[in-house]
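Remarks on the structure that follows.
Partial view: only certain chains, each at its native spot in the assembly.
Chain naming follows the written order as A and B, and within any one chain the residues start at number 1.
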Amino acid sequence: MTIVHSSPSVEAAMQHFNVKNATAIQVGDLYFFSGLTAIDLVSLEISLADVRTQARLTLENFDAILDDLNLSLDHVIKVNAQLADVGEFAAWNEVFLDMFDAPYPCRTTVGAPLVAGDIEIEIVAASSARR
Amino acid sequence: MTIVHSSPSVEAAMQHFNVKNATAIQVGDLYFFSGLTAIDLVSLEISLADVRTQARLTLENFDAILDDLNLSLDHVIKVNAQLADVGEFAAWNEVFLDMFDAPYPCRTTVGAPLVAGDIEIEIVAASSARR
């Protein structure tokens, strides 16, 4: 098992919110991640932009975390997204199709009241890539 | 890693909704699946039937996908169900008990606003069977 702590900027953002979970934990060929919402890693604030921008920022933050692990969005096998407003599915779907490349990962999207922001994304990654 | 694309009927349904996620991805002994709602694979429309019928249809669709992988509902280890109306838990529980056989898989059920339909089901399966 390897417990992944993030880059100083992600760690700073988490401390800002008194959140101390691991960023990711690897067991064998699988990497489990904590859910992320759209945190601006410069201001350490939750993005107030529209859901499309928040979704992109959240996936970019995952991409940076994956990069620290010598992985990329191509290693993601599962995406769970929760939208504050399920009516925004089309916007989220567009970002998903744009940020990932085919063959796409598995995905489930539902609505949920969120602690912060308008989209919460959780991923599972594997040590080998989808493509 | 093996990325599973579904039968032509499931693929057609997904294209109908501009959804391009993988149906399932296998890593080692585990199979992760995308969440499914009750899609009628003939009409390619979301079922408008009651939640009991929708739950059964969704599990039947998973059963067909599993069958393509030489697996069955007996290989499912985890079920996550999201109900548009948590008051329908008893109906969903009845379908769960009917469609699966003992020893049953793990399960979590909560409510959620759904993108479509009245129940969204996600599963994890293993390469060996529960029974």
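Convention: a contact is a pair of C-beta atoms (placed from the backbone, for glycine too) under 8 Å apart; a residue touches a chain by one contact, two chains touch by 3 or more.
Note that this is a predicted model, so its numbers are computed, not measured.
Because every chain is the same sequence, the assembly can be counted simply: 2 are drawn, and the full complex in the file has 3 copies.
Rule of thumb we're sticking to: only the chains that are shown with their structure count from here on.
Against chain A, the residues of chain B that register as touching in their complex are 1, 3, 5, 18-25, 27-28, 30, 32-35, 80, 82, 112-115, 120, 122. Those residues of chain A that touch chain B in the shared complex are 28-30, 77-79, 82, 86, 89, 93, 96-97, 102-112, 124, 126, 128-130.
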